[in-house]
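Below is one structure. I have some questions about it.
Every protein chain except one is present and positioned as in the full complex.
And now, chain A:
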Amino acid sequence: MSTSSTTHLALALDGTGWHPGSWRDPSARADELFTARYWTDLVLLAERGTLDLVTIEDGLALQADDGLHHDPRTDRVRGRLDAVHVANHVGALTSRIGLVPLAITTHTEPFHISKAIATLDYVTSGRAGVQVRIGGRRDESAHFGRRELGDWSDLDADGQRSFANALFDETDDYVEVLRRLWDSWEDNAEIRDAATGRFVDRDRLHYIDFEGEHFSVRGPSITPRPPQGQPVVAALGHDERPWQLIGTSADVGFVTPKDDAAEALPTIRAAQQRAGREDDVRVLGDVLVVLDEDATRAAERLAHLNDLAGSPLESDALIYVGGVPGLADLIESWSAAGLSGARLRPAVNTVDLPHIVDGLVPELRRRGLFRSAYDGRTLRDHLGLARPANRYAA
């Protein structure tokens, strides 16, 4: 297993990359975005770099530039494949890297997501995770027609977005249901006892009986407890409430430090403690990377991408534009500040990912900050997280 002093590296995949002009790069393979081959090639490359995991973005509406409202643009990548499906397909063709598709908690059934991620864990022999995200777009809810959502401009007295907070509360419940369902079978529930004719010992199967404000789930799962016991739950947070969600519910948090690398940590650790969680929570800093041989070339590439996109790059995360040593310095400084590593968002997948694998990874290895080979089999192994005991086992 990895030691906790090792830096963890995650890769965030979204379309052709995180720069809106990325699809116009000559290498981008934009016309292959909806093929299995495209996704498999990228993840195999990341696996060659012994990265801990890959996240795959998703959503229940077409992408939009402002992230909240429908737009009619035709000059941007629009449309995507279901991330859980992509992860299962790629999972069958890879052997070591963790696969963490995104699931929207506001409009999907936790029972369905629970068994889909458990199945991903079976397909990959223990490399599954799921990134949970609220679905705050009104057009998303119009696609489902089941609930009216509030408004992001609806701020309460403390300046908190109460509408969003309610969705995060629901997400805490959602993760609780996922975890209970994964535990609803004890590891040794399948007994195949030919003498008594019993396939399972039903005393080792458990109803979860979850009752919440938005949903209730009886259980048990239909899928036996997955290889990791609990697949890895991840969440992205930009603010107090989602940081609390990370501390309460996630195994891995993605945060977006710009000035103070450790800003989110006190909130996450406090929430973790309040929830009585002794297990560790890995916190990775997100950074959008335009990575090249040197800073000048990187800046030129960014300028060209901005031209192609028709606007300067903006991001919720820090944007790093430069060479390998500077990015390694940044990650090292984040580690010193208490983060567990970084999640890299390539500006252009087909350009920046090779730089990550062939440049950044060797540099971090030289510095003794990153593994030289996978030393474990499961995603939990990579992250140095123990396999949890089953809450229902006697």
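Following the convention adopted for this analysis, a contact is a pair of C-beta atoms (placed from the backbone, for glycine too) under 8 Å apart; a residue touches a chain by one contact, two chains touch by 3 or more; residues count from 1.
By definition in this document, contacts and distances are computed from a predicted model.
Asks: Which of "Hydrogenase formation protein HypD", "Electron transfer flavoprotein alpha subunit", "Periplasmic binding protein domain-containing protein" or "F420-dependent methylene-tetrahydromethanopterin reductase" is the UniProt protein name of the chain not shown?
Replies: Going by its UniProt entry, the chain not pictured is "F420-dependent methylene-tetrahydromethanopterin reductase".
Asks: Of A:149, A:164 or A:217, which one is in contact with the hidden chain?
Replies: A:217
Asks: Touching the absent chain in the whole complex: find that residue among A:11, A:54 or A:84.
Replies: Within the whole complex, the residue contacting the unshown chain is A:84.
Asks: Which of these touches the unseen chain: A:68, A:262, A:295 or A:308?
Replies: A:308
Asks: Tell me where the left-out chain touches chain A, residue by residue.
Replies: The list for chain A reads 23-26, 28, 30-31, 33-36, 40, 59-63, 70, 72-82, 84-86, 88-93, 107-112, 115-116, 118-120, 122-123, 125, 139-140, 142-146, 185, 190, 192, 194, 197-202, 205, 214-220, 222-224, 308.
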